[in-house]
Structures are given as C-alpha cells and as structure tokens.
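A single protein chain has been omitted from the complex, and every remaining protein chain is retained in its original position.
Now for chain A:
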Amino acid sequence: MAVLNDEQVMLRDMAREWADNESPVAAFRKMRDAGNAEGFDRGQWEAVGQMGWAGVLIPEEHGGSAFGYLSLGLVVEQLGRNLAASPLASTAVAASAIVEGSSDAAKGEWLPRLAAGEAIATLAIDEGPIHDRAIGATVTDGRLTGTKKFVAEGDAADAFVVAATDGLYLVAKGEGVSVSSRRMADSRSHADVAFDGAAAEKLGGPELTQAIADRAAAVIAAEMLGMAESAFHQTNDYLKQRVQFGQVLSTFQALQHRMAKMLTELELMRSAVEGALEAIDARRSDVDQAVSLAKAVAGDTLKLVSREMVQLHGGVGMTDEYAAGLYLKRAAVLETMWGNAAWHRDRFARLNGY
C-alpha cells in the first residue's frame, strides 16, 4: 500500500466498507441473475454519485474533488475486490478526458453532471477485439462516423469519448449514435457503438487519445489488483477449511508454495499498479512506460491468481454457486481490455529502445 494522506485513507476505508456492506459478490450475482440490461444497479450508482467518487478526477470548480488517480485507484480497487458492477471507472476516466481536453463548452455542460453521478460517460476507442490503437473513425464538419467495438458501459452511457483519426471527441448519445449490446462472459455491460455522422465536440489530438487510453489502463489495473487480492485471500481461506486425507489442505507444502509464489507476485503487482497511478498524478514524462509495466504485470498476476482460484477450489470451483468462476470471467475481460500483457510488453520494449 502506497503511503497515503488522511483524505486517501478515509476514501479507501469508506470505499472498502461500502463495498463490503452494500456491494458484496452476492449483489453482483443478484444483478446478473435479474438479467439487468444496463449491467449495473441504478440504486448503487446513485449512492456512488452521492459519495462523490465519480468526481475524484474533476476539478472543484466543476463540482469534483480533484483528488487524482491514486485516489480513484483506491476506490476502484475496493470495488474490484467484490466484483462490484459499477460504471465508475469508465465515467471517471471519460470525465478526465474532458478535463484534459480543450473544450470549455464540454466542461461546463458535462463535468458537473458527471461529478454528481447524474450522467454516465465512457471511452469508445477500440474498433476490434484487441486493443491495438488502430483508429479508423473520421470526423468531417463536426460529424463523427465509425464503429467502436466492446465499449464498456456502452448500454447506459449518456456520453462517449470517441477516438477518431485526428484525435479525441465528445459525442452525446442521441441522433447518429446506435448502441448494440454484446452479452459477454463477465455479465457486465459491453456494446458495439456505431456513429453515423453524430455531432462531435473536439477535445484534443491523437496524443490526448494515447494519454487517456493509458489512464484507462491504469485504472482497470487497480480494479484487477482488488480482484486478485480478494481471489487470493478467498482461496487461502478455502484451503484452511477444506479437509482431505484427514487434514486441512493448507497443511500441504505443495499448496503452501503455490500460495507463497502468488503472494510474491501480488506484492510486485501492487507496486507496479500504484507506481503507474502515482506517475499519472505526478505528470511524469514516463507515464506510458509505467502504465505498460502496470497493465502487463497486473494481467499476468490476475491470470495466475484467478486460474489458481478455480484449480485450488477443485470441483466446487467449477460450479456457478462459488465465486471462483465470477472472478475468472471478469479477469479474462480485464486482461484483454486496454491492451493485454503481450501488447504492453511489446510497447514497453519499444519505449525503451529494444
């Protein structure tokens, strides 16, 4: 855990408490089983808005608290622990694109509503199943045309931060925007969004697109950190109560060493993820490297821990009744989103000149 100031400690503890009391894994399961088309619970989102978490990256003059990315990461991590289904991460990063962008009109119109949780926003950047930063969407005379794939929280989004060949735009839901849900293994909201001459407000050039995609990757790395730690501790608890051969499984050294190896990777993951969030807050020049490190390490580590969670639970790990499968399915989606480990490794090496 990074060294936190008092506000950050309060924010983290409050998020942890809220997630445990109001949004345990059972709440996610209930939302899933109800077949909620938006992929999250509106009542919970209202609570998130009231607590101010959607405004963590928004300046005070627009109704936010401007605590920064490490703070947002702390909240997202706590929600990730319990698989809390929330459009918080998408909305906060999309808001950050507006904050960093050059349109005062967009700031005035959207930031106060986003900060209060009254509107939902998301990033629409990728155009294929793999994040490769190849962009085909174009803008002519303020009208954006192109199709974005697997847009997180696309079902409920009121505004889209959309990448076009010449930079980043803000597009409100409405005329020229059609959303097609894509039901995926993690039971969260994903959608393909087609823009057909939709009115678009320019936020910035391609460098802003890069910067925002990096910030999105860092924030989901924080969600992955929370998930990985929780999956790990649930597995450790299970090994302490499951008895075979007259002993609890946690007495077997082969399992102890697998758990020790996972703890080792988790500690490295925490350092890498917090390092990226701190780099963003400090506006360091090597944010791109710090993010690629974080997303690659987070991807590898969550993959290890979520797969081991299933294996070490044995047969019950395969059942829908246990949480292992829920963590596994969400893990695979986040491992892929905003660049998988292989993509970030290649980028890290290129940035370092090899």
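Note that a contact is a pair of C-beta atoms (placed from the backbone, for glycine too) under 8 Å apart; a residue touches a chain by one contact, two chains touch by 3 or more; residues count from 1.
The criterion applied here is as follows: contacts and distances are computed from a predicted model.
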Report summary line: Expected UniProt protein name for the omitted chain (select from "Branched-chain amino acid ABC transporter permease", "Cytochrome C", "Acyl-CoA dehydrogenase" or "Cell shape-determining protein MreC") would be "Acyl-CoA dehydrogenase"
Report summary line: Cross-chain touch to the chain not pictured, restricted to A:77, A:186, A:223 or A:278, is A:278
Query - Omitted-chain contact residue, chosen from A:25, A:54 or A:70 - result: A:70
Report task. Can you work out which residue in A:103, A:178, A:210 or A:250 touches the chain that's missing from view? Result -> A:250
**Report entry** Touch list for chain A against the chain that is not drawn
**Finding:** 1-5, 7-9, 67-68, 70, 236, 239-240, 246-248, 250-253, 255-257, 259-261, 263-264, 267-272, 274-275, 278, 281-282, 293, 296-297, 342, 345-346, 348-350, 352-354
